[in-house]
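Pasting a structure here, questions to come.
Every protein chain of the complex appears in place save one, which is left out.
First chain written, first letter: the chains are A and B, and each begins at residue 1.
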Amino acid sequence: MVTIKETLNEACEEYFLPGNSCCSGCGLELALRWAMKALGPKTALVTPASCLNVVIGLWPKTAPNFPFINMAFAAGASAATGFDAAFKAKAYRFPNKDWDKITTLVFAGDGGTTDIGIQALSGAAERNSNILYVCYDNEAYMNTGIQRSSSTPHSAITTTTPFGKKRYKKDLPRIMEAHEIPYVATCSISEPLDLYEKFKKAKDIKGCRYIHILAPCPPGWGYPAEDTIEMARMAIKSGLWILYEVENGIKTISKPSKRFLDPIKRLPLIEYLSKQKRFRAVSEKQLITLQERIEKRWKRIEADLEAQKQ
Amino acid sequence: MSKVKDIIQNKETIIIKGNVAAAYAAKSARVQMISAYPITPQTTVVEKLSEFVDGGLMPGTQYIRVESEHSVMASVIGASIAGTRTFTATSGQGLFYMNEMIHWAAGTRLPIVTAIASRGAAPPWNIWADFTDVINSRDTGWMSAFCATHQEIYDEILMSYKVCEDHEVLLPKFVAYGGFILSHTSKPVIIEDQDLVDQYLPPLPDEKGWPHIFIDPDRPMMHGNLIMPSGFYSEFRLKIQDTIMKAKEKIKKATKEFERLFGRNYGNGLIKEYYMDDADVGIVIYGDLALQMEQAIEDLREEGYKVGMVKLRYYRPFPTEDIIEIAKKVDVLGVMDRGTAFGSPTGGPVSGDVLASLYNTGIKTKVLPMMSGIGGREVSLEQQKDQIKILIRLKETGELPDDLIHGTLWHGKLEVK
Partner (left out) sequence: MSESSEWKKISKSKEERPKIQVYKNWKELPPIPISLPIEGNIGITGDWRTFRPLILAGCNKCGICWMYCPEGVIKQREDGSFIIDYTYCKGCGICAKECPTKNIEMIRESEAKDE
């Protein structure tokens, strides 16, 4: 695992310039900052409608110091496919100029990925388009004012679920695994070095790559801005958020999540939920169900790892 | 620099379907990226193009098989932003589905050319010639032209790239032709010599991409952020209107240049007049029905009637000045639509625009809005002669036909005895 000293040496440049309109303590900003450190400036980023679309500022100034295109809500993965095709066409006409070495990156929110963007993403995955699709998951439609998305967890209070969401969170990394693309990974902003390594690995893989990052949101989740990292960390500690990679069908649990295979080591879920205002209406019964679901998810992962051994 | 394999095409006349002519035009235009999704009656365009690309006849061209029409336009927009010449084709419902991205393409001022094998709007399902789909997108900022013949499909797509990629235009364009009637019937089409086409068309965008938008890590830029009402948003939209109106001159120039190089005349580009100079009665018509109307005009001229016709080639930008000039020539002008604009003053898109063009000019010409061929309904030569005779009667007696529906003559209505 890379160390902080090493990243200070090789990746100290900031590609997302400060003084932008991200909220103070924004999880998305930290995720993008570390993603760009790993990918470098030869990256073309497409973002469908999301927080990222707006925090980059008003015309004629902007924050990202690399090519950045805003796109319509449902069109993230498709526009990226178009970029990739154009780079290949350019590389044919102008060979030896590294036009096809530009990483096409999609940085979409959970709404633009799990809901309105899922058709385009599924299409791009099926075609194995040479794009790196990143979903930064703040678990609701935060840009439009905290409405529920299919990535919002059960019992969370949002403006369109004022008494708590009745349905469970859509497990999009597992859906992407089923597309049999070369690389699927989950990350969290509380483990930036793990994120950095995964992005560095993804950069060199050809084909459709999918990375899902947990990016807590202070106004949306209802906690003070300074606790952003702590929230992401507790999600991992409670076993709710599992860090893993699936490379060409082989699943491995990432180091920060490994010890939580053992249920005894996991933080009780109530400690994670009680720190966020959005879970203030969780009932005892719901808490038990949610805890059981965590057990079930880990059992499924264990079964996957067992099946791989054969 | 290594020599890259190139497109070879010698001039030949082949008997091909309209859709295949569109595919050949995209090949002659050296398009670099094609996005494909099947929808009747356009499907053969993308099928033929996949034969070209996978068969190595279009080296370097990328062909993407996407999962919906919305993704078709999104991927074409992405490829165009990155600085390549792009092409796609769709019809009817597909065009409606990608409506959001149609607006996006025009707002980003990308020179995308899209072939539309026009079909009627659903429900009920109808896959035959009806221009309602292109007309539905008339306010988006896309230019649009109608083709009357198979050769015109090939020629118009070439002329489109010349107009769209002009650095003072940079707007996308539809090339529409009747579904099945042109898309699936075969006629001889001249496929031009590649060297001659290269002389006519602007060169492919270079590494720097388009002048106004580009993806280049050495020159990072961002497009698509917010502009407040107090900012220049409405001025940017004003520029689209200004540009599309000024494009009329570019269209005329490109059409003239085409005639000079390839020997085929398409009027002044925006319209083509037929026997209008000494006509008393005229009709404005577009699409494949315009071709048949030429025969009707000739037959009626032999009977002694002084009739003429104007083939409307471009719908957006609307040739206001040309319509005013031709209206001055005749006493009665019929406008034959093949698409619906519900709730508008005439129910027909072009007739409404003609009436709007003539207002405040002092011209006293009687305009009769007409509609035929909706949903691909066949319109025979006899019926077209009958339509002209109705206009002649209007001129001679001043009597409007008695079966107008809200002021418009829906000709050829089905009556079951």
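As a convention for this text, a contact is a pair of C-beta atoms (placed from the backbone, for glycine too) under 8 Å apart; a residue touches a chain by one contact, two chains touch by 3 or more.
Fair warning: this is a prediction, and the values are worked out from it, not measured in the lab.
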Visible contact partners (per top-of-document touch definition) of the missing chain: A, B
Identified contact with the non-displayed chain, of A:E177, A:D227, A:E247 or A:D304: A:D227
Hidden-chain contact residue, picked from the options B:E12, B:E51, B:D139 or B:E235: B:E235
Where the unshown chain meets subunit A, residue by residue: 4-5, 7-8, 12, 14, 16-22, 24-27, 29-30, 33, 56-66, 192-193, 224-230
Interface residues of subunit B (partner: the chain not displayed): 107-109, 167-168, 170, 208, 211-214, 218-223, 225, 227, 232, 235-236, 238-239, 243
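The rule is simple: only the chains that are shown with their structure count from here on.
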Whole-Å gap separating subunit A and subunit B, where each centre is the average of the chain's CA atoms: 43
Subunit A-touching residues of subunit B, taken from the complex the two chains share: 1-2, 4, 32-33, 35, 59-62, 64-68, 70-72, 74-84, 100-101, 104, 204, 207, 215-217, 220-228, 231-232
Of all residues in subunit A, those that touch subunit B in their complex: 41-44, 46, 53-54, 56-59, 62, 64-72, 74-75, 77-83, 85-90, 92-97, 99, 102, 119-120, 122-123, 126-127, 129
